[in-house]
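The complex appears here without one of its protein chains, the remainder shown in place.
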Amino acid sequence: MIGAGRVGKNHSRAIVHNIAAARIVAIVDNVDPVRDETAAEFGIERQFNSLEGALEKAEFDAVVITTPTPTHLPLTAMAAEHQKHVFLEKPMALNLQECDAILDVVKKEGVLLQLGFMRRFDPEFVAAASRIEAGEIGQPMMIKSNTHGPGLPPPWARDLRTSNGMLAEVNSHDWDSTRWLMGSNYERVYAEVANFKGAAHGVDTENFYDNALVNLKFESGGLGLISGVCPCGYGYDARVEIVGEKGIMQIGSLQGQAVVVCTDRDRGLITPIYRTWPERFEWGYINELQHFVSCVQNGTTPRVGGIEGRWAVAGVLAGTRSFLEERPVYLKEILTGGPRAN
Amino acid sequence: MIGAGRVGKNHSRAIVHNIAAARIVAIVDNVDPVRDETAAEFGIERQFNSLEGALEKAEFDAVVITTPTPTHLPLTAMAAEHQKHVFLEKPMALNLQECDAILDVVKKEGVLLQLGFMRRFDPEFVAAASRIEAGEIGQPMMIKSNTHGPGLPPPWARDLRTSNGMLAEVNSHDWDSTRWLMGSNYERVYAEVANFKGAAHGVDTENFYDNALVNLKFESGGLGLISGVCPCGYGYDARVEIVGEKGIMQIGSLQGQAVVVCTDRDRGLITPIYRTWPERFEWGYINELQHFVSCVQNGTTPRVGGIEGRWAVAGVLAGTRSFLEERPVYLKEILTGGPRAN
Amino acid sequence: MIGAGRVGKNHSRAIVHNIAAARIVAIVDNVDPVRDETAAEFGIERQFNSLEGALEKAEFDAVVITTPTPTHLPLTAMAAEHQKHVFLEKPMALNLQECDAILDVVKKEGVLLQLGFMRRFDPEFVAAASRIEAGEIGQPMMIKSNTHGPGLPPPWARDLRTSNGMLAEVNSHDWDSTRWLMGSNYERVYAEVANFKGAAHGVDTENFYDNALVNLKFESGGLGLISGVCPCGYGYDARVEIVGEKGIMQIGSLQGQAVVVCTDRDRGLITPIYRTWPERFEWGYINELQHFVSCVQNGTTPRVGGIEGRWAVAGVLAGTRSFLEERPVYLKEILTGGPRAN
Partner (left out) sequence: MIGAGRVGKNHSRAIVHNIAAARIVAIVDNVDPVRDETAAEFGIERQFNSLEGALEKAEFDAVVITTPTPTHLPLTAMAAEHQKHVFLEKPMALNLQECDAILDVVKKEGVLLQLGFMRRFDPEFVAAASRIEAGEIGQPMMIKSNTHGPGLPPPWARDLRTSNGMLAEVNSHDWDSTRWLMGSNYERVYAEVANFKGAAHGVDTENFYDNALVNLKFESGGLGLISGVCPCGYGYDARVEIVGEKGIMQIGSLQGQAVVVCTDRDRGLITPIYRTWPERFEWGYINELQHFVSCVQNGTTPRVGGIEGRWAVAGVLAGTRSFLEERPVYLKEILTGGPRAN
């Protein structure tokens, strides 16, 4: 387990409590108190402050990388060169060159690579994808996908100089899900962004935005929308709506636990909302790691890998250029080297 | 319009605003300020403090009776003897003798009688009944119907010496709906009651209860439940659930307006609840009066009349005897003269 | 009542059955069988095949105009010049010149003008607007509004040479609602459209589209989305979602009647969807006409008039230019004469 922060804790919890087939041998993080806390909470025996240390002294088959985006390429490369399979969190990288370098190294070293698009393993998304595939709503014409998250991202994740901002750090899943569920690549992207809460949060980073609406045109002719709000305060909100030639499908709901209470008719019914992403996608996180463990054990290819990660990065880059230049941006402007298949 | 209280106001609102085919000629109530207020609110020109006065001086085709239960027989008789058609609020009467007298007088005088079971005219209940009739859920096996109301009923309505208590004043609709939707008469009734809030409301009436759960056995072999809570505080709650040999049907919902808000993830989603019966059954009230007006204009028989009112009273009497004697009570003990068909 | 088609029938139904304060004196339509049918269905005594005829021979205070868009200006002008108040269906007109001419004539003649934006009178939209106004979700940051309708619009309504297409004929309400609920005018518009079903329906009109996703930037800095699909087949779907600085609000639901049925666990729960716009906005239609009647009786100004109609037309024109020219379009390009206040 590389990275002991929020995502590292979340994956540790899944593995330690709910995945009988795997074990966390060691945890790597260079921030001592964070690493100590996560190790203690999940009973992880060995700790290292660098991947080098772990590679030298511990034995394991695979790594789970949950550190900030700029570290993804060097960590993946180092793990791959030591024949460790890699589970890599989204976004895959900062740009397509890094994505290509990651794809190249895992191919060369023959290790498996899975991207952390857990929505592909959420039981509701899985059922929906399979029903769309079976033709239940006909050819998809329009998709809307939103991720609104409760808290302000950390400084590195909201600055276009150190990350690709909210479109990447929050909406990566939407880029992947819309492409997956539409069964088509994006062709053209138009993005509008807004900054409503930056000042109140003391954020004066150039080009900071906390609201985004992205219009997508797919190669199939279909239309799409990605919506991002962060921080939204009211909960963790990830839903998809698809209209096909035959009908509509809604995936997910604002409602969390089915416990409804009313104690005051002037206030109304109260239902829990999903508060956080670990709560909303609890099974998605367990299932994606089960899948990775199973792939490692059986030597099979994970069903979501680097190509999917690269497409999401390409979409983010198109969306970012769109709002900076106030015009629709074609993917072919971004994918100058063309798409790649593996 | 006889009676200018809450029900009188509600029916006046429906007629004045939403029923183009009828007009309120006069309002009758012997409490001057209440009558004045209702007359002013709905622009009713003539006022009387007794039905005699109205019959003498005003011209009209029909009366709507919304006064307390003990007045139902004398008012209906007087109206019928003057050839006025009668729309009569539930419960029909205090006992079966009064029900029979009402049935007799309207039959003898040849006037129409409609009982105020507005759920029979609610679009959801109507659609449900028609789908059950069409066999969609198969033979009904089990029904549950509840009416939980927000406020404490007036003293006369909660005292077994002047009314039949909550089972009659609040749950009349459930008696009628369960019998209607099951397509069968009750055969046996067992009731449990409880008094949780009487003391806090300063009610020391003997046999007062504010919670009731009534178990029903129908002639068809089916089972039923009526549930009453009043005052419940949290809203107006009227829902039905039916299990048939082929499946389940739920009618109604706690949720009022489809406006969902969340501003705090620790508090959750907030949705309006139905606050009051006029709000929940707005269309039911309009439609039942449209139906009555249409019956009067066309001389057709209303589709819910005195026989239905009498069955509801019989159920109430069986339920009341059941909790007083702590045993199941057969309808045949109550209907000593047998059922009647008109 | 001018126009005896679908909208004319719908408004006739509301007036004849549910609006006690008004009466339809005559119906005007130049298609005899349609006019005859509507007159017969709602018991309208007098029929004319032109407004001129009605103005000459019948007495009335106001007209309800439900004919195709190109007729709006001449009919409104003629009615106004005869001192008749005007209730005018959306879209107001084909272009801003016509809108201005309508605004000018009603101002000059001193008659009232109300636009048929019934969502402004739907109880859910009204409650939502008032709660937003009261600050419940804070400053609105993002709004999404959709109208997906079941059937293919008539030929004139889907051809850019005779109407402004789906953005006008289906999505007029969204243009009005988003501007109303955001409390801000649109500043910039970007539209993507798609044609998925045209061929199957034998439509070869140039620039025909049946799917649209429109990205809005408001003067307030807020973002918006309008989504249109027609024909969508699956029902009538009109919902709004707003995210404010403090939280989220959802208005409307796919679910129609609260009657839930399950008879087969492999098929799942079945709930009615709203099938048509008259069903979804039944109260909106009654209430907007009640409001108009009340304004006419009291000489007060309707709360949604020509200025609102003109803004919706301006948005439509910007959206249409956007997808034709594949670029974001500023409202200032459309409103060359600038906004007007009355």
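All chains are identified by letter, namely A, B and C, in their written order; residue positions are counted from 1 within each chain.
Definition applied: a residue touches a chain if its C-beta (ideal position, glycine included) is under 8 Å from a C-beta of that chain, and two chains touch if they have at least 3 such contacts.
The structure displayed is predicted, hence computed values, not measured ones.
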Sole contact to the chain not displayed, among B:Gly8, B:Gly165 or B:Gly247: B:Gly247
Which of A:Leu51, A:Ala191, A:Ile286 or A:Val316 contacts the chain that the document leaves out: A:Ile286
Sole contact to the chain not displayed, among B:Asn185, B:Asn215 or B:Thr276: B:Asn215
Residues of subunit C in contact with the chain not shown: 150, 233-236, 254-256, 260, 262-273, 275
Contacts of subunit A with the absent chain, listed as residue ranges: 15-21, 23, 123-124, 127-128, 131, 136-138, 246-253, 255, 257-264, 272, 286, 290
Subunit B residues touching the omitted chain (full complex): 139, 141-142, 144, 148, 188, 190, 192-197, 211-213, 215-217, 221-225, 227, 229, 232-234, 237, 243, 245-248, 250, 254, 326-328
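Here, only the chains that are shown with their structure count from here on.
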By mean Cα position, the chain sitting nearest the middle: C
Subunit A and subunit C, separation of their C-alpha mean positions in angstrom: 40
Chain centre separation in whole Å, for subunit B relative to subunit A (CA means): 56
Contacts with two or more other chains, residues of subunit A listed in rising order: 233-234, 254
